Structure formats: structure tokens, C-alpha cells
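All protein chains but one are shown at their positions in the complex.
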Amino acid sequence: MDVARLVELNAAYARAIDNEKFEQWPELFADPCLYKVTTAENLARGFESGIMYADSRAMLQDRVSALRKANIYERQRYRHVVGLPVVLGRENGAASVETPFLIVRIMGDGAMALFATGCYHDKVAADGAGVLKFAERIVVCDGGRFDTLVAIPL
Amino acid sequence: MDVARLVELNAAYARAIDNEKFEQWPELFADPCLYKVTTAENLARGFESGIMYADSRAMLQDRVSALRKANIYERQRYRHVVGLPVVLGRENGAASVETPFLIVRIMGDGAMALFATGCYHDKVAADGAGVLKFAERIVVCDGGRFDTLVAIPL
Partner (left out) sequence: MDVARLVELNAAYARAIDNEKFEQWPELFADPCLYKVTTAENLARGFESGIMYADSRAMLQDRVSALRKANIYERQRYRHVVGLPVVLGRENGAASVETPFLIVRIMGDGAMALFATGCYHDKVAADGAGVLKFAERIVVCDGGRFDTLVAIPL
């Protein structure tokens, strides 16, 4: 598993969300998996509860369905700028990887705002077909202010 | 054509603009070419008209000349942060590539603001000397608010 393939996986992840092809998003995870959104502060204090949680591809797909309905009420899009992945180690065929990110939110009227920054803490492994998947993606946000608009996956 | 060379091309593009070496910018395009700035909304609705349009290197050079004059009146600079290129396919020696970007605008008094985010939709091909050039660069901006200050190429 080289960095080039991790970069490709991250680019596909960002592209699925930013192009609003949300149905592609769960496909990038292993099944079962772990997807969690939390903050650096929560992580440092050992708090288990996060802002979002899913441990199977079905739960991720549920989120997408909910999102499709929520989107009727308010129109918004994201733009991810994803940094370079740092591979911290490898164990049992899975790589531990940290990848910084910055997300801009674009509202329906064209207004843009810096929405979130942080670091993805990932475990990435190849599936039976040799395709890289997220066995684990913990989205660790730097800031602590999240409103109810966190409907779109980070 | 590998990703490393696409990354180099994108880095040269951003560097020419951000370092205000605008005269280098048209050299990165094929001739004839297609350069267009539009929004995701326009693109989705099939609107042909964009914010900027050029179909030859001479037209790009005209923009640079205009810009050099406009700059007398208001001083501003850009800083591009360009993501990793995703190659979507190849046809007749040209690669179709999508590359996300974020642009910060820095005014003469040092004030900075998030100016634009979006995605470059490119067709890239090697010229006779084997140097990669943009046969097509459609700058698809996420937001829809552009004032008359869009003088500098995106």
C-alpha cells in the first residue's frame, strides 16, 4: 500500500461528497467499519461520544438517505481540500494513516465559509479484490462549534 | 502521463499566478485552447456563458495585458491551494482530469479572504516537445458571487 494509492482513495472520498454523489461514499468503507466525527478536545479528554457514528455500511447508507431528504430544506455544498496522508504504521495488513483536511461550506446563495479543519485518523486495508477501503475513519475536527447542519459527511 | 507530471503542471500554474508572473500563464496552454470560468450552478443548468472565456493563447495574453493595466488601480494577489488531480479517463492522447482548488485573495493592506473554491475540469495533452499543456481548462467555481475584481486568472 503506497502513498499514491492512499491519495487516490482520499481524492475519491472528497470527490464523492463535493460532487454530491453521496451514494458512492459508503462504498469507500469496509463492512463492518467505523466512521466517527469528533473533536480534538473530545479525543484528548477520552470522551467516547462523537457528533456522528456508524459501524456498518448500512448505517452509512442510512445517513445518505436522511441527507437526501434534509437537502430539500436547505441547500448547501462542501469543498474539501485534503492534505497529504502520513502513514504512521502497519499492522495485520491495515495501515494507520493521518490526513489533514479543510472543508469550505457553500450555501445556496453562493456564500462561502470556512466550515471545518481537522485530521482524518484512518485504518486502511485492501478488500478481497485488492481495493483500498476505510476500515476506520475517525474525523477529528479542530474546532468545537457544530450546528445541526452537520448532515453531510465530513 | 502520470499524476506526478499533472501535479507539476498544476504547481507551475498556481505559481505563475500567485507570484504575479502572469506572462508565464498563457504558455501553459495549448494553442488553440479553451479557458473558461463558470460556476457549478451554470454548468448544471447547461448555461454556456461564463465569467471569462478564451480560445487561443493570444486571447489569454490579451487578458494578461488588461490585467497589468487594471493592477494600477487596485492591488491584490491570490494564493492558490490546489488539491490532487483525479484522472477520469484518456482519449486521443488527452487526459480528462478534475482538480479541486481553493483561492485566497490578499488585498493591498494585507487583508485576506477566502475568495473562491471549486474544481478545474481539464483536458491535458503533451505538445510536440512532450511538454504537458492545458488543451482545456474549465474553472468551475462552487460559489456564485463574483464581482468585477475577477481580473486575475483563476
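Each chain gets a letter, A and B, in the order it is written, and its residues are counted from 1.
Keep in mind that, in the parts below, contacts are C-beta pairs under 8 Å (C-beta built on N, C-alpha and C of every residue); 3 or more make two chains touch, one makes a residue touch a chain.
No experiment lies behind these values; they were computed from the predicted model shown.
Between the chain not shown and the residues A:L28, A:A54, A:A95 or A:C119, the one that touches is A:C119.
Touching the missing chain, out of B:G46, B:G110 or B:G128, is residue B:G110. Touch with the chain that is not drawn comes from one residue among B:A11, B:A58, B:L88 or B:V131, which is B:A11. Contacts to the hidden chain, counted on chain B, fall at residues 4, 7-8, 10-12, 14-15, 18, 77, 79-82, 102, 104, 106, 109-114. Against the chain not displayed here, chain A makes contact via residues 3, 39-40, 81, 83-84, 86, 98, 100, 102, 114, 116-119, 142-145.
What we mean here is this: only the chains that are shown with their structure count from here on.
Summary of the copy comparison: rotating chain A onto chain B for the best CA superposition needs 120 degrees, to the nearest 5.
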